[in-house]
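A protein chain is absent from this complex, but the other protein chains hold their places.
Chain naming follows the written order as A, B and C, and within any one chain the residues start at number 1.
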Amino acid sequence: MPNPSDLLMLRDKLRAFAEARDWDQFHSPKNLSMALMVEVAELMEHFQWLSEAQSANIGGKVKPAVAEELADILLYLVRLADKLDVDLLEAALHKLEKNAAKYPAEQVRGSAKKYSDY
Amino acid sequence: MPNPSDLLMLRDKLRAFAEARDWDQFHSPKNLSMALMVEVAELMEHFQWLSEAQSANIGGKVKPAVAEELADILLYLVRLADKLDVDLLEAALHKLEKNAAKYPAEQVRGSAKKYSDY
Amino acid sequence: MPNPSDLLMLRDKLRAFAEARDWDQFHSPKNLSMALMVEVAELMEHFQWLSEAQSANIGGKVKPAVAEELADILLYLVRLADKLDVDLLEAALHKLEKNAAKYPAEQVRGSAKKYSDY
Partner (left out) sequence: MPNPSDLLMLRDKLRAFAEARDWDQFHSPKNLSMALMVEVAELMEHFQWLSEAQSANIGGKVKPAVAEELADILLYLVRLADKLDVDLLEAALHKLEKNAAKYPAEQVRGSAKKYSDY
């Protein structure tokens, strides 16, 4: 029977990966947050000199490179959440509800106030 | 029937959320990568002056604050992958296989060469 | 006689500041690099939803807030360089020469190849 949760499946695979290599010792939340940041920067580097429109139309060799950076980010994020004993899915669903209450669609639609404070 | 995939469920919720608020116009990959970075920095800020050991033992008010940052990161990551038309789970599983081949357990175990190049 | 170098003057002020507060113990290069990163993210946050053109025309309350973030970045950068015993000005001048050799004006002008690899 397949694992019903993507995120828990990845968590378990990453646990096994680190254990097999005795890498748990390096995986403090402090270090993992730095590694996560470095991966996000490697992703952002692809977009830094592109226009917004260009960033929405990458292709060629950039597309798979970007996909790999997204994967690295997810893997470190799942690992970090695991070391902090945080249920990522539960936290994300909770935050979505909070955001829905904070930005009621009927009020922010069109005005997009969140994005136009400047 | 519930969506069998956490990540696809979050993707669909985020799509509906942005559509209901007409926020899609702000969600270029370039902008989303910046927003993702800002969230990771807000997470890292909790750890910057802590020792590695302290970072593994947060509690009190810090724990829920950190969980919320992890949620923000996952939400922006899922949204960004969607806008780039990347299947996050597939990309992550592919990267895990690549890492397994790059760091064979029997060779790196103990030496942890990846972490001791300096 | 005033110190002839901005960067050395700032370095000396920061040394005295940390010493008077006994904060040197927190200022490992690892920690300072995280603090530097957090400040850059706080700067970037001002620009994340702006168009490029908007980012070049900030004003009102945003301008002094951005100036303060730039100051924070410079202060942590100077402090970090000091802890690593790196002469910032010398390193910057050296890098400028390296860049001039790497991107000869007559070759890259117009084509701006560095920015159009994608």
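Here are some notes:
Methods note: a contact is a pair of C-beta atoms (placed from the backbone, for glycine too) under 8 Å apart; a residue touches a chain by one contact, two chains touch by 3 or more.
Since the structure is predicted, the reported quantities are computational estimates derived from the model, not experimental observations.
Contacts of the undrawn chain with the visible chains, over the full complex, involve A, B, C. Note on the undisplayed chain: of the listed residues B:R11, B:H27, B:H46 or B:K83, the one touching it is B:H46. Those residues of chain C that touch the chain absent from the view are 4-7, 10, 13-14, 17, 20-23, 25-26, 28-31, 33-34, 36-37, 40-41, 43-44, 47, 50-53, 55-56, 58, 63, 66-68, 70-75, 77, 80-81, 83-84, 86, 88-89, 91-96, 99-100, 103, 105, 108-110, 112, 114-115.
In the full complex, chain A makes contact with the omitted chain through residues 26, 31, 34-35, 37-38, 40-42, 44-45, 47-49. Those residues of chain B that touch the chain absent from the view are 34, 37, 46, 49-52, 54, 58, 60, 62, 114-115, 118.
We take it that only the chains that are shown with their structure count from here on.
Here chain A and chain C face each other with the same set of residues for the most part; over half of the interface numbers are shared between them.
Chain A and chain C have CA centres that are 27 Å apart. Distance between chain A and chain B, defined via averaged C-alpha coordinates, is recorded as 2 Å. Listed for chain A are residues 34, 37, 50-52, 58, 114-115, each touching two or more other chains.
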